[in-house]
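I have a structure here, written as structure tokens, and I will follow up with some questions on it.
Omission of a single protein chain aside, the complex is shown with its protein chains in their original locations.
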Amino acid sequence: MKAVFRNVFSAVSRSLNPNPHSSIFLPTLRTFSSIILPPSPFPFRNNAFRLLSATSHSSSMAEDGTSSSVEKQFESFRCQLEESGGLRERVRAIAMEIESATRLMHANLLLVHQSRSVPEVLEKASSQIAVLKKLYNQLGVVLQECPGQYYRYHGEWRSETQTAVSLLTFMHWLETGNLLMHTEAEQKLGLNASDFGLDIEDYLIGVCFMSNELPRYVVNQVTAGDYDCPRKVLKFLTDLHAAFRMLNLRNDFLRKKFDGMKYDLRRVEEVYYDVKIRGLADKAEEVSYDIKIGGPDDHGDPAGDEGTHKQS
Amino acid sequence: MKAVFRNVFSAVSRSLNPNPHSSIFLPTLRTFSSIILPPSPFPFRNNAFRLLSATSHSSSMAEDGTSSSVEKQFESFRCQLEESGGLRERVRAIAMEIESATRLMHANLLLVHQSRSVPEVLEKASSQIAVLKKLYNQLGVVLQECPGQYYRYHGEWRSETQTAVSLLTFMHWLETGNLLMHTEAEQKLGLNASDFGLDIEDYLIGVCFMSNELPRYVVNQVTAGDYDCPRKVLKFLTDLHAAFRMLNLRNDFLRKKFDGMKYDLRRVEEVYYDVKIRGLADKAEEVSYDIKIGGPDDHGDPAGDEGTHKQS
Amino acid sequence: MKAVFRNVFSAVSRSLNPNPHSSIFLPTLRTFSSIILPPSPFPFRNNAFRLLSATSHSSSMAEDGTSSSVEKQFESFRCQLEESGGLRERVRAIAMEIESATRLMHANLLLVHQSRSVPEVLEKASSQIAVLKKLYNQLGVVLQECPGQYYRYHGEWRSETQTAVSLLTFMHWLETGNLLMHTEAEQKLGLNASDFGLDIEDYLIGVCFMSNELPRYVVNQVTAGDYDCPRKVLKFLTDLHAAFRMLNLRNDFLRKKFDGMKYDLRRVEEVYYDVKIRGLADKAEEVSYDIKIGGPDDHGDPAGDEGTHKQS
Partner (left out) sequence: MKAVFRNVFSAVSRSLNPNPHSSIFLPTLRTFSSIILPPSPFPFRNNAFRLLSATSHSSSMAEDGTSSSVEKQFESFRCQLEESGGLRERVRAIAMEIESATRLMHANLLLVHQSRSVPEVLEKASSQIAVLKKLYNQLGVVLQECPGQYYRYHGEWRSETQTAVSLLTFMHWLETGNLLMHTEAEQKLGLNASDFGLDIEDYLIGVCFMSNELPRYVVNQVTAGDYDCPRKVLKFLTDLHAAFRMLNLRNDFLRKKFDGMKYDLRRVEEVYYDVKIRGLADKAEEVSYDIKIGGPDDHGDPAGDEGTHKQS
């Protein structure tokens, strides 16, 4: 029993503590401090003394000896704030690199709207996945320095991560016609739940962003003569929307994003309606029934494209 | 029992995982769900299946068997979101109790502005400290259910904690004339760095709030005839301000609060000036040196008041 | 028991009184207080006395004995505000349960856009009506504690009720092709004008929300080959719009919602136009005249679909 509680204690001691480095991670602290400060065993103490000695004459604290303890406390605050500030900056810096990697990915993916062959588009975009993986690995290393503070700095990288997820899920859908799972997304980013995981809400928001891309994709595919695309996208979006509806979302950003998904759904329905009422979809279906090998995602693979090209 | 705690431990060992409990705390989850849902062991599951199986006929996912996995994933998301939502509500509820406890404390402390004797005021206000301690203990218990997520829910209790700190530091200053240290504040709230600690910025913001109370206190003390009070408060505030200036604050709420501190300082300087040029302070000082028994807080108690009355 | 109800009655007889319960519902009050306060029969009283007696020494009020009356007045305010606050929270909690029940209903109803057979869809969705009825009954019970204050807390449940009405009217239309009447809606929700009624504006706003669903429905029905649907929906919407135009709406939310209805009407007209100029509607009408058994809702059930498929 005692042992058990010791476990809990030692365990918790690394998790609920909002500022654990004060005592535990002094090595980390020193090494880190030494980066941004003149290499001295006691980087701030000296000028700290200067600072306070200025006031300490007229200081009641000096008189009853409390001054030094206040001094020590703020000295340690200074270290910890500087450390957490520096850590935040490093996280921010990596997040910015992630952002520019996703920008490149997006630029490549946009070509799909000009009916470039999907494989060609995917190949280009995929080249950035390795970069992302590297960056998230760096991020994990930085966060290892402050166990239990994932959510303290989360705000610094979350929107970049949502964008990354939206691009990965879109690519995966183009390739397979299926939804990229949370665990699959973690794999692609080199994350894992047991170490440095992908926040569920970030994943879900990313999926919503991906859904926003689909109406445009359908419109351009139909323009390019792929009349079966609306049917497939509609199926995918309908199922995705139904799955989201299972979630009891509180009234926050994710909820707002999800509410937007229904407009994507409606737009795709309208495009499907247009091809249907002109009897174009039917032809498309016949065709796609002939070449039914690749499944509903055939439009994603070369064969599928040829298929659609044939009939246009 | 032991098993459960070992689970906690293993969970904690992965403290960077943003949502580790999906599996571990099913009891918690079930009990919670049952509150807001028709009493059934798996309230949504059946329905969830119905929902998706309903769509899956016309579903590309169904065809290649991915539907079930999507279904499972969102089912698990639903559980995890409901769990974290419930946890957030429980944290919020405790934070509201903390808020009403601090409100009572504050109501009692305000009497000091009517030159009620400090010991009497402190006695009343202190009665709430035990309540606060109990509530922070409850908060710690709840947060132990989600190790490593202190900062995920931090926003729910931080302003209440800042208020609590401001009241505790003010009381401590009234009692001792000194600054309540971060560790002392943690002790009073039953927190500790190695377990469930007090965030440094919350502590510092609380101290700033306390400083905002001092000009009013000085004004009312002088009105009540304690002409030595301005000198003491000025010393305290000057040292406090100097200590804060050691910190390299980023441009956030704490920085804004600290910038406000200089107005408190200025106002106290003006009051000190008023008593000085009227030759009231000097008398006060002589007197207060004579009767230097009660320590820096003598200005608070009746004896001190009489002392000051004698000379006026 | 009887006594209590007589209290209710006497309370009700003063139904214009904005806050009649201060005295009557002390039990309710006490139980509620005990939730958010240290368990004591009169949680604040003692403290309240302390609070004011503390100030009353230096208090002009004390001198002429008014202090105690002020004290009593605020004490009673505290009780009444706490009671109305608790009541508001209970109403809010039920409203949230209503919201999640309607969410499930909506999820089921959405399947109608995937041309699932109407009876199947309705059966699923209907399962929630009993839940809603239960919740509105609970709401009624809570509101009976504060007769004459329906509109004091109305804001807490009105948008949820509007959603519920929109779903019920849509279901009824799918089933019968007719508008669900206000009294019918009340029956389904277990409300009644003489007891706890359905606010007319909430009903009308709900009907407007339902109208917003129809263009999407028409588009998807035509896509699914039901070319007679636009004609029927257009008739329904035209009559509904005409009926609304009888109302002299002031410039509020309902007015805004109604103004939106004309866009639904326009979109349905366009779809009807699309099927007409392609000669699809005419065939559909012949057919639907032949198979006129299912009544206006035949378009919804499989038979109807086959009928329309035959001709395409």
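Per-chain numbering from 1; labels A, B and C assigned in written order.
In this text, contacts are C-beta pairs under 8 Å (C-beta built on N, C-alpha and C of every residue); 3 or more make two chains touch, one makes a residue touch a chain.
The shown structure was predicted, so the numbers you read here are calculated from the model rather than taken from an experiment.
Displayed chains that the missing chain touches over the full complex: B, C (touch as defined at the top). One of C:E97, C:E156 or C:D199 touches the chain omitted from the figure, and that residue is C:D199. The chain omitted from view is touched by exactly one of C:E82, C:E120, C:E175 or C:E269, namely C:E82. Interface with the hidden chain, as seen from chain B, comprises residues 100, 103, 106-107, 110, 113-114, 216, 219-220, 222-223, 271, 274-275, 278, 280. In the full complex, chain C touches the hidden chain at residues 1-2, 5-6, 8-9, 12-20, 44, 48, 51-52, 55-56, 58-61, 63-64, 66-67, 69-71, 73-75, 77-78, 80-82, 85, 88, 140, 143-144, 147-152, 154, 177-179, 181-182, 193-201, 204, 232, 235-236, 238-240, 242-250, 295-296.
We adopt the following convention: only the chains that are shown with their structure count from here on.
Interface chain A/chain B: over half of the residue numbers present appear on both copies, so the contact uses mostly the same residues. Ranked by the number of C-beta pairs in contact, the top chain pair here is A-B.
Centres computed as Cα averages put chain B at a distance of 39 Å from chain C.
Look at where the CA atoms of chain A average out and do the same for chain B: the two points lie 31 Å apart. Residues of chain B in contact with two or more other chains: 51, 54-55, 58.
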